[in-house]
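Just one protein chain is left out here, and the rest sit where they should.
Letters A, B and C name the chains as they come in the text, with residue numbers starting at 1 for each one.
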Amino acid sequence: MYNKKVMDHFMNPRNVGEIENADGIGEAGNPHGDQMKIFLKIRDNRIEDVKFKTFGCAAAIASSSMATEMIKGKTLEEAWELTDEAVAEALEGLPPGKLECSVVSREATHRAINDYRKKQGLEPLEEKT
Amino acid sequence: MYNKKVMDHFMNPRNVGEIENADGIGEAGNPHGDQMKIFLKIRDNRIEDVKFKTFGCAAAIASSSMATEMIKGKTLEEAWELTDEAVAEALEGLPPGKLECSVVSREATHRAINDYRKKQGLEPLEEKT
Amino acid sequence: MGENRLVYMDHAATTFIKQEVVETMLPFLKDHFGNPSSLYSIGREGKEAVETAREKLAKALGASPEEIYFTSGGTESDNWAVKGTAFARRKKGKHIITIPIEHHAVLYPCKYLETKGFDVTYLPVDEYGLVDPAELEAAIREDTILISVMYANNEIGTIEPISEIGKVAGEHGVPFHTDAVQAIGNFSLDLKGKDRDVNMLSLSAHKFYGPKGIGALYIREGTEIDSYIHGGAQEKRKRAGTENVAGIAGMGKAIELATANIEKHAEKIRKMRDRLRKGIMEIPHCRLNGHPEKRLPGNLNFSFEYIEGESLLLMLDQMGICSSTGSACSSGSLDPSHVLSAIGVPPEIAQGSLRLTLGDANTEEDVDYVLEVLPQVVEKLRAISPFYKP
Partner (left out) sequence: MGENRLVYMDHAATTFIKQEVVETMLPFLKDHFGNPSSLYSIGREGKEAVETAREKLAKALGASPEEIYFTSGGTESDNWAVKGTAFARRKKGKHIITIPIEHHAVLYPCKYLETKGFDVTYLPVDEYGLVDPAELEAAIREDTILISVMYANNEIGTIEPISEIGKVAGEHGVPFHTDAVQAIGNFSLDLKGKDRDVNMLSLSAHKFYGPKGIGALYIREGTEIDSYIHGGAQEKRKRAGTENVAGIAGMGKAIELATANIEKHAEKIRKMRDRLRKGIMEIPHCRLNGHPEKRLPGNLNFSFEYIEGESLLLMLDQMGICSSTGSACSSGSLDPSHVLSAIGVPPEIAQGSLRLTLGDANTEEDVDYVLEVLPQVVEKLRAISPFYKP
């Protein structure tokens, strides 16, 4: 049901792990009980390194892997703009019903960015809806 | 569904036809619309010859054939005693639901015998039930 | 009379399975045994086979794959359509219109619904078995919740005016179900075109050179219908049960083959059928049941006066000819065919009915053979009959 790209990011997820003394940490979950935790190392407003841990289905793990790849090296503003659709597209598609599994990646990323901003004394950015 | 014996009597029914100036004629039908007509030639109280015509299923035709074979040469009293079971047995069995198809043979025979008796001025014999 | 010949002229009862169809099925009886609901690879092969078949069915009918639901055969499809709609729309009304020559798979569900407080109108048909769309329209009531009229009749082959009936149903906003079990492969269906007023359509694989025990119900998007078999999440939660993967794959192949070249195929069958018909009509005291023209290309249904159908059928069987009859004797019931009765054939004549249905198993030689054998068999039985006066 999953395509090759998804299976690759699921079987060999990039950026798995934690960052000690991370500059920003974000966590998000969904009603399935799925959970993602993301760790950012930030230098000059840019994501220098990123790690994640995810509890969830293959789509959730692959999305986490892909999302972290996509925000690595980006400015915080650029990273903020990453959409679920962009992640799904980069994965060359997710099965119906599994699109929402990438939502946790975006939410966790947003929270990690705001966690960093808070520590820096900055206003948190706001979700557009 | 029919055994070989039945099929033989159905495909090659014995005693088919009519007897001109028969001594006794009997007719019987059932609610399916099936019908049998039997013609008896009687000499010295004995069935010297018998013919029949039947409209009905293979079981009805085979029973007619077998019943006429069985009463041929018998006295009228002996012929009267012929049961449906005896006909079915002589046919080595009839499928369930087709047992009643031999009833018309017995009824038609009885009527033919009584038709003869009436012509002779005798009391009709009575069905035992 | 000839011997050792097998002439199968009972295609309306069931058909042989085409070689390609069997071959399509085999992998799913052998290596590809996974459960289509499973997530791992060998389950997905089954799932793919099911979806491929669904697409083939959709294509053949001019439907969308999402509108095709697999069932265990025509009977289940009819039961589901009739009872599923009735129960789903109970609050809107309790009146159903159908016709007395439907297959029992429609009639008995209707009878059952009558015991549950529904009202069923069995709209009379004419002497050929045809529905009059104007009469149908007149029968529609405020509380009519379903119309079920078959595409073509299985006994006498009469083809109903489905487009007209559909139009009437559509104009009155009444969902329309048609049992198309006998129609597939005989003329083309187009649920997005001429058949666009059909809301539900039943079919069964073993009538078009596919396997037995597998069928489908087409349900147009938006149709109100309850599930009938509840359980697992198969068939978009509308029809539960582990899928008969081999059967479904076979049905997909079968419908593809059956609808590849309908016109040419029907023409070939019709030609053989017409020659047979002409020959048989020369037998005295014989009448054709059903419509002279508006009938399935392979269907013939005759009544031979003075003789009984089961005997006729069995004697033909002894000569290697497979046929069917509407005689009561053949069914163990007291009444002959409900279809022949409904078109006004008197019971004693209905008793002597014979259905011959031609199809892909037949050749012109088969026609010759039947034309040689049948008159002799009829004569033989008439010679035994107390009713026949030559």
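One rule holds in what follows: contacts are C-beta pairs under 8 Å (C-beta built on N, C-alpha and C of every residue); 3 or more make two chains touch, one makes a residue touch a chain.
Bear in mind that the values here come from a model prediction, so they are computed numbers and not experimental data.
**Q** Taking the full complex into account, find the residue in C:S72, C:T223, C:T259 or C:S385 that is in contact with the omitted chain.
**A** Final answer for the missing-chain contact: C:S72.
**Q** Taking the entire complex into account, which one of C:K30, C:K264 or C:K389 touches the absent chain?
**A** C:K30
**Q** Have a look at C:A63, C:A105, C:A258 or C:V370 and name the one touching the chain we're not showing.
**A** If we include the chain that is not displayed, C:A105 is the one touching it.
**Q** In the complete complex, which positions of chain A touch the hidden chain?
**A** Against the left-out chain, chain A lists 2, 7, 10-11, 13, 16, 27, 31-37, 53-58, 60-61, 97, 101.
**Q** Need a quick check: the contact residues on chain C for the chain that isn't drawn.
**A** Here the touching residues of chain C are 6, 8, 10, 13-17, 22, 25, 29-30, 33-35, 37-43, 71-76, 78-79, 103-106, 108-109, 111-112, 204, 206, 211-214, 227-233, 240-247, 310, 313-314, 316-317, 322-324, 330-332.
The rule is simple: only the chains that are shown with their structure count from here on.
**Q** From the C-alpha centre of chain B to that of chain C, how far is it in Å?
**A** Comparing mean C-alpha positions, chain C is 41 Å from chain B.
**Q** Measure off the straight-line distance from the CA centroid of chain A to the CA centroid of chain B, and report it in whole Å.
**A** From the centre of chain A to the centre of chain B is 93 Å.
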